[in-house]
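Missing here: one protein chain of the complex. Every other protein chain is in place.
== subunit A ==
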């Protein structure tokens, strides 16, 4: 049982390392980083309590929001998905990503209190 799990994981990692383009790997690293930050925030909240609730919410939502936006970017850039996004070039996707981030962070700064 554990053998098969390990073999699946190792095969997954090998395939991942070989077949994904560099851009996507960068995005994946970024996603991992965001997830860590979000987990840390959540842990802090569990330990210390939710007192300035709006601050916690804004920080956590900024993590989740950045995560989702990065996932969207990854989907749009991935050359395998080109058929679905005919009108959106990778540059356009990145520009949208920046725009969305601007809006998100403006709101987060306002909400953090």
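By definition in this document, a contact is a pair of C-beta atoms (placed from the backbone, for glycine too) under 8 Å apart; a residue touches a chain by one contact, two chains touch by 3 or more; residues count from 1.
The working rule: contacts and distances are computed from a predicted model.
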Which of "Phosphatidylinositol glycan anchor biosynthesis class U protein", "dolichyl-diphosphooligosaccharide--protein glycotransferase", "Cell cycle control protein" or "Autophagy-related protein 13b isoform X1" matches, in UniProt, the chain that is not displayed: "dolichyl-diphosphooligosaccharide--protein glycotransferase"
Touching residues on subunit A - with respect to the absent chain: 12, 16, 20, 28, 31, 35, 38-39, 42, 45, 50, 53-54, 57-58, 60-61, 63-65, 67-69, 71-76, 80-81, 84-85, 87-88, 92-93, 95-97, 99-100, 103-104, 107-108, 110-111
